[in-house]
Structure formats: structure tokens, C-alpha cells
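Data first, discussion second: the structure below is written as C-alpha cells.
All protein chains but one are shown at their positions in the complex.
Chain IDs A, B and C follow the sequence of writing; residue 1 opens each chain.
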Amino acid sequence: MQYALRIGGRTRQVVLRRAGQGWHVTVDGSSFDVHAAVVDGARLSLVVGDGAGAGRSVPAVVVPGREADALDVAVNGTTVAVQVASPERSRRRGGAAGDDTGPQRITAPMPGKVVRVLVAPGDTVAAKQGLVVVEAMKMENELRATRPGRVTTVAVAEGQSVDAGAVLAVVE
Amino acid sequence: MQYALRIGGRTRQVVLRRAGQGWHVTVDGSSFDVHAAVVDGARLSLVVGDGAGAGRSVPAVVVPGREADALDVAVNGTTVAVQVASPERSRRRGGAAGDDTGPQRITAPMPGKVVRVLVAPGDTVAAKQGLVVVEAMKMENELRATRPGRVTTVAVAEGQSVDAGAVLAVVE
Amino acid sequence: MPVTKVLIANRGEIAVRVIRACRDMGIATVAVYSECDRTARHVRMADEAYPIGPNPPRESYLRIDALIAVARASGADAVHPGYGFLAENEDFAAACRDAGLTFIGPSPEVIEQMGSKTAARQAAMAAGMPVVPGTTTPLGADVPDAEVRRIAESIGYPLMLKAVSGGGGKGMRVVNGPEDLSGALRAARSEAGSAFGDSAVYLERRLLRPRHIEVQLLADHHGTVIPFVERECSIQRRHQKVIEESPSLAVSPDLRRRLTSAAASVAARVGYTNAGTIECLLDEDGSFYFLEMNTRLQVEHPVTEMVSGVDLVQWQIRIARGERLTIDPEAALTPRAHAIECRIYAEDPDNQFLPSPGRILRLQAPQGPGVRDDSGATEGLAVPIFYDPMISKLIAWADDRPQAIARMRRALREYEVHGIKTTIPFFRWALDDADFLAGRFDTAFIDRTLAERGGAPFDQPAADDETLAAIAAALHLALGGGTAPAVGVTPAVSAWRQQARVEALR
Partner (left out) sequence: MPVTKVLIANRGEIAVRVIRACRDMGIATVAVYSECDRTARHVRMADEAYPIGPNPPRESYLRIDALIAVARASGADAVHPGYGFLAENEDFAAACRDAGLTFIGPSPEVIEQMGSKTAARQAAMAAGMPVVPGTTTPLGADVPDAEVRRIAESIGYPLMLKAVSGGGGKGMRVVNGPEDLSGALRAARSEAGSAFGDSAVYLERRLLRPRHIEVQLLADHHGTVIPFVERECSIQRRHQKVIEESPSLAVSPDLRRRLTSAAASVAARVGYTNAGTIECLLDEDGSFYFLEMNTRLQVEHPVTEMVSGVDLVQWQIRIARGERLTIDPEAALTPRAHAIECRIYAEDPDNQFLPSPGRILRLQAPQGPGVRDDSGATEGLAVPIFYDPMISKLIAWADDRPQAIARMRRALREYEVHGIKTTIPFFRWALDDADFLAGRFDTAFIDRTLAERGGAPFDQPAADDETLAAIAAALHLALGGGTAPAVGVTPAVSAWRQQARVEALR
């Protein structure tokens, strides 16, 4: 079995092959002998060592991520976002917010309610200037421009509920 | 919806009818207004009162029982064995162990290994006389006759593994 | 006054905490819930449950009329407000008293007096406790910006802009210079108005590197006030505490004596009863200043419980019943080892600690010696967006601070919360930070840390972790685990499907 997994901006090729009681695993060419056991639908117990169950104990919790075909994998006290790569998926991923060039797409970091819109299309804004205030969990969070520019779109109105990731405004 | 549920040797007729946000429930003719919410596949939250969610809070955990069509229902700190009754099931249930008359069927209370058989068919045994010793979880458990009688069947041999409920011996 | 059945006018972990105290004392409990809290832990744990309205707090947990009606309907004879929501609302305390209910907290009069931060500062001064220089009267919504600017200049920058009726860091802003004032004033007034129904603010000189130190008190109806060993609460983000400990490394036995007796004097002077906390700033030179009094149980009360062995919530109930305090005052001021608390929030520490609500797909709390987890969450339930995103408080106790920190590290490593982001990665970082370990910090610790790190994530997988994650993900997929919740194999999914079915049946 072979999987292309995108982690931290880089795609890894993972090849699994049954070997005795365990698995012979290569990740981008590096080899590991792993014994794997399912604890429940999300919990795996890995023993990385001789493939027969002796070695480093790595409990892993694997749950669906927020995006399609994404997994959040918790190992060793950290959570790693894994995108299961496939051709369709790669196309869908273009144009994410937060690029250093091009238009700034200001998105809601969490679901909430727009309590105040501080700018209108056509406004010129400075870096760090507040654009939209979203309330969630009793806190007001002012979302700001990262760089100076001109507001081209305000996509929400005061009082509107927004989902996480929803575009609030675009600054060019 | 209607269910015939066997609890503590008695069958109850439970009728469920949606009523507003909740349920109107009758158990053998007694009425209850219940608001029910699923927490997960085994956990229910019931509020027994006005049917609209106000009243006594009854968290319930419902898991499959050991027998077919059985449920173990934990409510109020106790666990109630519930048999979902149907015509086929009723027939299957005859002749349980532990009756006060008729043959005594000595059954394994837990899975384990038979370490010693103390009687042979034809033996006369006194009340409380040991018949078979089953080891489970490092403890040897001597299973005894409840009343005096004659051993008609020894169904197991030393060294044999047995499941919970397996008949070990019959004394008449 | 009788306390035989307590209505808990709150939700989340504090509702669970109060239910446990009541149950330890054989007292019946009544929970209330908003729509999204129908299956919440406090609802399932309580003896009775009553719906009080839609999700927004103003339509449920802040509705005094609905709460009093539930008390009547359920036959409750007492009300515990928890913290937040109506815990420091004198109208609610008065409404309970008027309805013949025992309010488990101080009198409405004291709540009102100490609830006004400006009146509280006056009370502290009258009791001889120093206060931070600042305005002594509230600045209402009608005070123009120019007037506020004039007052600000007379106090001097940097300063703090705070809600008169504030609490929990809401309606609070740092103002470093005149250019920040208008924006901060607008934000603070708006937050204060929406959180407390009062948009008045006041100004206070901002100490440069203060520690936030506070004194827990219990006061009975017979004139006894017991102060406890101080709590160190300087580790804050957005003016909300995230790590608390007791005792403080910065407080000597002599300072403890002076600080706690000053705090007790303030409580005694205003006729305080029940549990309360005097919050102070401790300056680098060892001087301390009254900041405000919280007229309720604090989030961080378990830290004091661990180092004193006293159950503060049970004492709240006993005091409300009219019992006399029988705690040895000397013992209360002698720390029994060391305790530390980490507040586990559904927040993303790598995205400015913004809330990260969602469904908890896997949850396993740490256990074992010296570890306590006060949680309001359960696996499979969603963290709603409407309320404070704290899901649990993890407390570690051990002989001394290094051992308590080591135990907390172990407990954080055991803690499994998956499906949402939490502050756990931040704590794992902080508990290894040299400044934190040496006790070199003040209230700006996190802000400085965030600035210094320049966006470097706290939850930064090492190359080795990424490789292990790749292996785990591949094996998960190979062994039949999917990626999509809708067709996945997690138990929460069956719950969702079932819930959908329930909805369809309605």
C-alpha cells in the first residue's frame, strides 16, 4: 500500500508492506519496522523497532481534520495536520489566505457573529488597521489588515453569523 | 412505537409516542413525559418531567447484554438486564439453571479453564459438595452442588477451556 | 438559612464542580441549560434539569426571571452562581433574596459596592490598602473622548483602561499612548456594555512589570475572615489568567503576612461574607496595590484547595447556612507543598489564542497521584461558540514547585483532547521555559513571548514527529480508518448520525 501525505507543506511518500507480525514502512525512502494495533476507531498503538512489537512505544490518535481528506494525527505530544493527497485535492487547495503577496483575504478564524464592520469598499487601510470585529465565546476579536492596501470587498454585514474560514473582507 | 421488554422475569409493554419536543411514554399503562437526547451510541440523557426538558435528569447507558437481543441498561446507579422480547426468544429461554426443582445445571460463571473435576457420573453428592474447579484470573473457584443429588452428566474434562454459561455438570 | 436543594445558575466545569460539592454534602442539585447544552455534562450529572432559553447568554444564563422561575418550579432553596454570568450581579443576588432563596455568595449590597471598581478602590483606601494611581470616579458612555484623554494625560501613560463593572479581562485594554486611546475606549466600552450591561470605564496607571497576586478569603456571618496563602496569577493572555500557582515565588513569609492581613482588612471593612478574592499587583520593588475584589468563587480556587486541604465550595455552602468558620487561620497561611493549575481552553495558541470551538472527538484526562482535573467536557460533545472556551482546569500538586511542574508536564502529556485545538501545546512550552521555571515573569509574559517568537508555533512538530505522524496516518488508512467524519469510524460520528435521526423524528 502506498500513500502520498502532505505534511507541513511537503508531500511524503509512505509505503506499507506486511512483514511478519508487523509492517515494513518506508517514508520518502527511510525504513522503519513497525508493529501496529488498533485500540479503537481513532487510537492506534505503534511500536517502532523490530517489527515484532519491541521498541519505542508510540500511541497515536488519528481524527478527521477540518478539511476534506485531512487527518489530525497526534503523536508524541504534538498534533500534525496530514492531507491525504490526490490529484483532485491538489487543485482545490490553491489560493489560500495569508500569502505574502496578492490580495489579502481576511477570514474568520472561528465561527461567530460579526458585531462591527469598520471599513467600506474603497477605503484605504493601514497595516494592522481593524477591518471587522467578530464575537465568539463572549470575546470580541478585531480582525486586521496585515499590510496596507485598499478594501475591494466587504463580504459580511453586522449581525451576520459566519463559519470558520469564511472570507470577511478582501484588501488589495 | 411499541416494545415488549422482559425485566426481572416480567414483561413490560412500553409504548412511545412523540409529543412536542419529547415523548409520551407508557410503561404497562403508567404514563411519563420524557425528553430524550442521544449523547453517543450508548449514552442517553433523559429528563423525565414535562416532556419539554424540565424535570428529573436521568443519564442512562445502554450497552448490548451478553445474550442475543439483550441490553444492559444502567440508570440511577444500578444496572438492569433487559431482554427485548420476541416469540422466538421466549421459546429459547426455557430451562435456565438455578431453578429450585428439577435437575441442577452447574454452569461456569465466567470464562476459564477447568483445573479439576471432582466427581464422576453416577456419584451421589451432598449439598455444597464441590463438583468442578474452574480457574480464572488466577483464582480457583470450586463450583458446588446446591442440593443433594446424583451426578448424571459431567460435561467437561480437566484442562478444557469453558465459556461463561457453559454447562459443567448436571445433578438430579 | 437552609440549603437542601441548590439551583446552579451556571454551566460547564464550574457547574460540575458545584454539583460535586453538593453531592459530597448530600444536597440535591438543579441544573439549567440553554439549547446547545441539552446533553452537557452538568445537565446529566444534576438531579434535575430545566431549560432556560436559547444559546446566547442574554437569552438563557443571564435571565434572572427564568432562573428564579426554575428555582420556584424545582423547589430549590438556594442558588449558587458559579463565576461569570450573574455571579457578580447584585440584581440577581437581590432577586434571590426577594424570592426567599439563599444566595451562596455575599450580599447584594457588597456585590454592588465591590462591583464598582471605583467604589472598591475607595473601600480599599479606607481600609488602608494601597491602590494603583488612577481615576476615582467612573467615566460613563457620555464622557467625551477628549475629556478621557485629558484625564489620561494627568495620570500618565502607559495606562490601563478598565470596565467599572468588569471581570475576567473583558472590557480591559492597555493604552500605551494617546494614539491608542480612542480605539481602546471604543472596544472596552462596547465589550463592557455587551458583557456587563454597563459601558462605564476607568483609568489606572500601568505598572511596568507587575505580578498579579491574589488573596483568597472566606468570611462568615459572625465576623470571622480567613485569608489563605496567596495565588500567583501573572501568566495571562488577553488579561485572562492561564496558569496559576500557590504559593508565589515572589512572596516572602513577611510579605505574605502583610498582604493577607491587608486583604482581610478590606473584606472586614465592607462586611464581606462568603468566598471572595482580593486581586493585587505586586511591583518589582515589593510594594503591592489593591486592584479589585472578585465577589465570588474564582476559576483558580482549586490551587488554594490543594495547598490548604480546604474545600472552598463546601465552605461557601456552610457559610451560607450560617455556620461559623472553624479553619485554623495559621494553617490557612501555611502552604502545604505547592500547586499549579493550567486552564485548558478550546483556543489555538498558534493563532493568537483565538477560540477553536468544535466537537471533541477523543478525550482522556490524566489521573494518578497529585493530579486533579476539573472538567466540564465529555467526549463526543461540542464546545459551543457562545460561552467561555475553557473546557477544563488541570491541577498538579507536589512537595515543591519543581516537582509540581514536573507532575504537570506528565499530566499534560497524558491529556488527550482531539478534534479541537487547545492551549495544551502552549503549556508544554511554558513549563519548559527557563524564565518560567526561574519564576522570572510578570503579567506581560505571554505578550512578550508571542512578540519574541514572531509567529513561531508552540505546537511545532519535530521532523521525527512528522515522520511518525505519516506512519500513523498511513497505518490508520490501511487498517480501515477514513478521513471524512460523515463516513468515518469514530464513535462521535455514530452520535452525530443518531442525532440527525433524532432531529428528523421531531
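Points to keep in mind about this one:
Keep in mind that, in the parts below, a contact is a pair of C-beta atoms (placed from the backbone, for glycine too) under 8 Å apart; a residue touches a chain by one contact, two chains touch by 3 or more.
It should be emphasised that the depicted structure is a prediction, and the values quoted were computed from it without experimental measurement.
Among the displayed chains, contact with the absent chain in the complete complex occurs for A, B, C. Among C:Ser182, C:Thr224 or C:Thr378, the one in contact with the hidden chain is C:Thr378. Although one chain is not drawn, the whole complex shows that of C:Ser287, C:Gln367 or C:Gln460 it is C:Gln367 that touches it.
If you put the hidden chain back, the residue from B:Leu44, B:Leu131, B:Ala145 or B:Leu168 that touches it is B:Leu44.
Contacts to the hidden chain, counted on chain B, fall at residues 1, 3, 5, 7-8, 12, 14, 16, 23, 25, 27, 30, 32, 34, 36, 38, 40-44, 46, 48, 58, 60-66, 68-80, 82, 84, 109-112, 115-116, 130, 133, 135-142. Residues of chain C in touch with the missing chain: 16-17, 20-21, 23-26, 45, 302, 305, 309, 311, 313, 336-337, 364-365, 367-375, 378, 398-399, 403, 406-407, 410, 413-414, 478-481, 489-491, 494, 497-498, 501-502, 505. The chain not displayed touches chain A at residues 18, 21, 36-41, 45, 47, 49, 52-57, 59.
Everything that follows uses one rule, which is that only the chains that are shown with their structure count from here on.
Sorting all chain pairs by how many C-beta pairs they have in contact places A-C at the top. The set of chain A residues that touch two or more partner chains is empty.
Residue positions of chain C touching 2 or more other chains, listed in rising order: 491.
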